[in-house]
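See structure below.
A single protein chain has been omitted; all remaining protein chains appear in their positions.
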Amino acid sequence: MRTFLTSKRLIMPALAFAAIAAFSVDAMAQKTIKIGASAPKTGPLAGGSTVSFWPNVELWVKQINAAGGIKLKSGKAKIELIEYDDRTNPGEAIKNIQRLATQDKVDFILAPYGTGLNLATAPLFAKFNYPLITHTAITDKVEALTKRYPNIFFSLGTTTAFAGSVAKVLGKMKSAGTIGNKVAMVNVADAFGIELANAARPIFKKAGFEIVYDKSYPLGSPDLSPVIRGAKAAKPDAFVAWSYPPDTFGLTAQAKVQGLDVKAYYTAVATAFPVFAGKFGKSAEGILGAGGINPETTAMKNYRATHKKITGKTADYWASGMVYATFQILQQAIEAVGTTDRKAVTAHIKKSTFNTVMGPINFKNQNNEVFWTVGQWQSGKFYGVSSTGHPGEKSIKAKPKW
Amino acid sequence: MIEDKFLTRRELAGFIIAIVALAIAAMLPVLNTGYILSLGVTIAMYTVLSTSWALFSGPTHYISLATAAFFGLGMYVVGSGIEVLPFPILAIIATCAGAVLAFLIGVATLRLSGIYFVIFTLGLAEFIRQIVTWVQTTMGTSSGLYVLINIEEKTIYWRLLCLAAFVYLIGWGINRSRLGFALRIIGNDEEVAKHSGINVALVKVLLFMISGSIAALTGALLAPRWTYIEPTIAFSPMLSFLVVIMALVGGAQRLWGPILGVIPFALVWDLITAQFPNQTALMLGIAFLLVVYAIPNGIGGQGAKYWAKFKHWRDFRVT
Partner (left out) sequence: MDIIIIGVLLGGAYALMAMGLQLQYGVARIMNLASGEVLVAGSFAAFWFFTGANYSPIYSIFFVAPVAFGLNWLIYKIFMRPLVKRAKSEGQLEVDSILSTFGQSFILVGLMLAIFGGKYFNYSYLERPFDILGQAYELNRIVAFLFSITLCIVLYVWLNRTRVGLTLRAVSVNPEAAGLVGIDVPNAAALAFALGGAVTAAGGALLSMFLTFDASVGVIFTMKALVIVIMGGVRDIRGTILVAFILGLLETGVATLIDPGLTLASAYLLFILTLIVRPEGIFGKRSK
């Protein structure tokens, strides 16, 4: 009696299990590819990642799955996305990557958001041989880092290049006689702002500029009018701010109200965000900012339209495109290799050129050397005006009065 | 009066349990070097921070929100010196820096109590973060932000574990020493403590220094794991709040209280991160309120209550 009951209890699940197993044999041929993503959804960097990173993840996965999946040798494999919030905390980010690698056993992991989170998780990516195609990490330590981690790739640029390009843009405007040689420079007192300001000082001097105002302000200053007032009092010809999102808006609002009329006005991160143009409207005309794209290429036009259509959000004019491009690189590399062999995919990324929305990208010593550095708002769009070798740089205009 | 034997039977049992627990915990990297280990690092880190926090705040009832200041300081010591000095020396410097900072804070806060002390420590932590950032900006040491040395996660885990054992040893030592006795009197009533000839100021500052230097050392130990050190993240006020909250949830009155808060907290937190990636904040908040309202005395307090009930029942049954 007892045995009978037990065996009956055993038989039912066993049957069910067999049924499932039979189905999954069928499903094996059309297997899925597991992709992990961990980036801030809350915390200080969430404001940036929800504009530039997460909508692209959604877009990319939906597009690929709508097309039937990633093409492998064994057939098309749909993406199964596993996403986590790292709350802008390196400890959490490390834990998430560990979980993706060892618990969820994902095939590939998309790069996290921001310099700090990428570098904190880089050792793990290396340990598990995941290619780490960063899209939002800007550092001057590219050489040291690529030597250390054979699987990391940098695509957005280096601090020195960013500072150098701003100097080049200003230099062009100076030799055209648009501006003089007095620059007011401010920076946010954060790792990013400090690095850029330090890189910029010697470059600006070398380019023949005189830095007439050079101050930093703390992250999260509620009122930036003293900064703008100080800069204005120094009577500069150009204004450069190595700024972060909340301050980029705060500085520009103050500059507008106080009539800081310079022919060259530059704010760094978030100038390329749609919300920037949304807030300042026509006043944004002629403002220079970090990054930029060529919005006129067909690939880019299509990308922006689909982005809007599928996610309901407008892509920004810089990082969004780069983020998406790194996903495209991953996809193309996987398809070229034809399997989910991570080492082979990494090796393929190292030696190939990829066709992306940002144009062709290839990595020399794991570093993309062609990237946009300075952009400018011109009639409602943010055009790349300076780069390290992109075609289609738009000519620079003098900024009109506010 | 005071027990003459070096260890009572109960203490001996506690010791054995602690050593066994430590040994089991130390085995973790042998079994798993992946995700569970990194969860282990998180738990070990918060255990050290919460327990050392409770060393001071448990008996005295002074809630300090300065943990992030010490932690960040430790990280920055390592971050800015890693290219010049070897790591162990930096860890020692970090510990000393933490002690010095705690001494200054301790002396400055002698007259503060209650909510004023709480917010003072919060303001002070922010002040230190601002000063560190400003010094970094004006001195222009941008390269000091990277900690590029090879330290395996399991090494970090073991180091944290050793530190945790050390913290427990200190806590145990304090509890049975005159210092601990003095602390408990201070916690009950500072006036009484003063009148009974206890140097309240000295005791408080000393304890705060121990707690602060441990937090600084924890920051130093974790710096290689984070690789890139930013003020916003190293000095995150959220860390201070979390440490306090885990300790309070577990029960700050007992030495083994905080770990009872840390472990479930870390596990639930992790479960929520894994299960609700889009609603982490919301779910955490709800989980939190449940704990606060369902377990009013902290997990430790609740556990002790049941233990007492059980003992009562057992003794009753025997007699």
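For clarity, chains are labelled A and B in written order, and residue numbers in each chain start from 1.
By our rule, a residue touches a chain if its C-beta (ideal position, glycine included) is under 8 Å from a C-beta of that chain, and two chains touch if they have at least 3 such contacts.
Since the structure is predicted, the reported quantities are computational estimates derived from the model, not experimental observations.
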{"item": "Listed residues B:Phe87, B:Phe103 or B:Trp134, member touching the removed chain", "value": "B:Trp134"}
{"item": "Candidate in contact with the missing chain, chosen from B:Ile17, B:Ile89 or B:Ile119", "value": "B:Ile119"}
{"item": "Missing-partner contacts on chain B, residue numbers", "value": "61, 63, 108, 111-116, 118-120, 122-124, 126-127, 130-131, 133-134, 137-138, 237-238, 241, 244-245, 248-249, 278-289, 291-293, 296"}
{"item": "Positions on chain A contacted by the hidden chain, ascending", "value": "40-44, 46-47, 49-51, 186, 189, 215-218, 220-227, 229-230, 245-246, 249-250, 253-254, 256-259, 270, 273, 275, 278-281"}
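In the analysis below, only the chains that are shown with their structure count from here on.
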{"item": "Rounded Å distance between chain A and chain B, as computed from the means of their C-alpha atoms", "value": "36"}
{"item": "Contact footprint of chain B on chain A as seen in their complex", "value": "41-42, 44, 83-85, 87-92, 94-96, 98-99, 101-103, 115-116, 119-120, 122-123, 140-141, 144-145, 148, 187, 189-191, 193-195, 197-199, 216, 218-219"}
{"item": "Chain B residues within the chain A interface of the complex", "value": "32, 34-39, 41-42, 45, 130, 133-134, 136-138, 140, 142, 145-146, 148, 222, 225-233, 236, 238, 270, 273-274, 277-278, 280-281"}
